[in-house]
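Missing here is one protein chain; the remaining ones are kept as they sit in the complex.
Here is chain A:
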Amino acid sequence: MNNTLYNNITRFVILVLVQVLICNHINFLGYINPYPYVLFILLFPVKNNRMTIIFLSFLLGLTIDMFQDSGGVHAAASVCIAYIRPLILKSTFGMMYEHQTIKFDNVEYGSKFTYISIMTLIHHFIMFSLEIFNASKIILVLQKTLFSSIFTILLSILATIIFSRKK
């Protein structure tokens, strides 16, 4: 239990620092940035209390917002995906979720990829709609969502492969 706690605290701090100090300054082609901090929400232990993850996601989003001066954009998106996470988990992992036996280190890549992609797309869409906050610029929102999502999904999958503890 303590081990998971320390793991998650370290993950929180490292992801915030990586996001704020490196990923926000990439600006690929002028505006495309990855947001790999969503990994914290994606990889949070499944059997834990649902209230904990909703609250921690809010905290994570708010920290990023504070660094980025973006109001509550990241907080809103993070809280949303934390709330709908069980739904997505159920639809992508099926039986494994029912039995509460998901370990993200040893699930198959196909369902893991679907899970990460769906969560990232939802997160980015909410985030960019709130950031741009203008219905007439929906094309810009979709464009940013698509390109940043590709970037984030690639980075997230790479990170999960590199840091997995599969034996």
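In this text, a contact is a pair of C-beta atoms (placed from the backbone, for glycine too) under 8 Å apart; a residue touches a chain by one contact, two chains touch by 3 or more; residues count from 1.
Operating definition for what follows: contacts and distances are computed from a predicted model.
J.: What name does the UniProt record list for the absent chain among "Urea ABC transporter", "Dihydroorotase", "ATP-binding cassette domain-containing protein" or "Cell shape-determining protein MreC"?
T.: In UniProt, the chain that is not shown appears as "Cell shape-determining protein MreC".
J.: Tell me which of A:8, A:33 or A:114 is the one touching the absent chain.
T.: From the options A:8, A:33 or A:114, the contact with the absent chain belongs to A:33.
J.: Could you tell which one of A:66, A:87 or A:142 touches the chain left off the display?
T.: Reading the full complex, the residue touching the unseen chain is A:66.
J.: Among A:18, A:46, A:107 or A:130, which one touches the chain that has been omitted from the display?
T.: Once the missing chain is taken into account, the touching residue is A:130.
J.: With the missing chain put back, which residues of chain A would touch it? List them for me.
T.: Within chain A, the residues touching the omitted chain are 20-21, 24, 27, 30-31, 33, 50-51, 54-55, 58, 61-62, 65-73, 75-76, 79-80, 82-83, 130-133, 137, 140.
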